[in-house]
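With one protein chain held back, the other chains of the complex are shown just where they sit.
After this line comes chain A, so read on.
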Amino acid sequence: MSSSKPVSSEDILGQKYDRCLADFLVKTGVGFSVGVVASVILFKRRTFPIALSTGFGAGAAYSDCDRSFNPARIPGTRIIPAASSASPVVPAEPEHKHQL
């Protein structure tokens, strides 16, 4: 996340993309390798543990990436737009953050 040289604001999105891709690759590869090992060891050379664990990896990477794009998307919470001011829980703070 931290870099020596500050990235200009218009390059932030590309950086996120890069990091998401790298995270996806790492997490899917870790899941794949974990599935291979588990299939070899546990599942006597069966294929499903490999696909499952790759899927877990890919899924984790996705969620992380999504969260990086939208930090306000926290599990269990929902951000209500300012126009519909009915939502009582955490109304404006993430919005502000985002705007700024």
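Simple rule for what comes next: a residue touches a chain if its C-beta (ideal position, glycine included) is under 8 Å from a C-beta of that chain, and two chains touch if they have at least 3 such contacts; residues count from 1.
The rule is short, and it goes like this: contacts and distances are computed from a predicted model.
Novice: Absent chain per UniProt: "Ribosome biogenesis protein BOP1 homolog", "MICOS complex subunit MIC60", "Translation initiation factor eIF2B subunit delta" or "TBC1 domain family member 20"?
Specialist: Protein name of the absent chain (UniProt record): "MICOS complex subunit MIC60".
Novice: Tell me, which residues in chain A touch the chain that this view leaves out?
Specialist: Missing-chain contacts on chain A: residues 8-14, 20, 62, 65-66, 68-70, 72-73, 79, 81, 95, 98-99.
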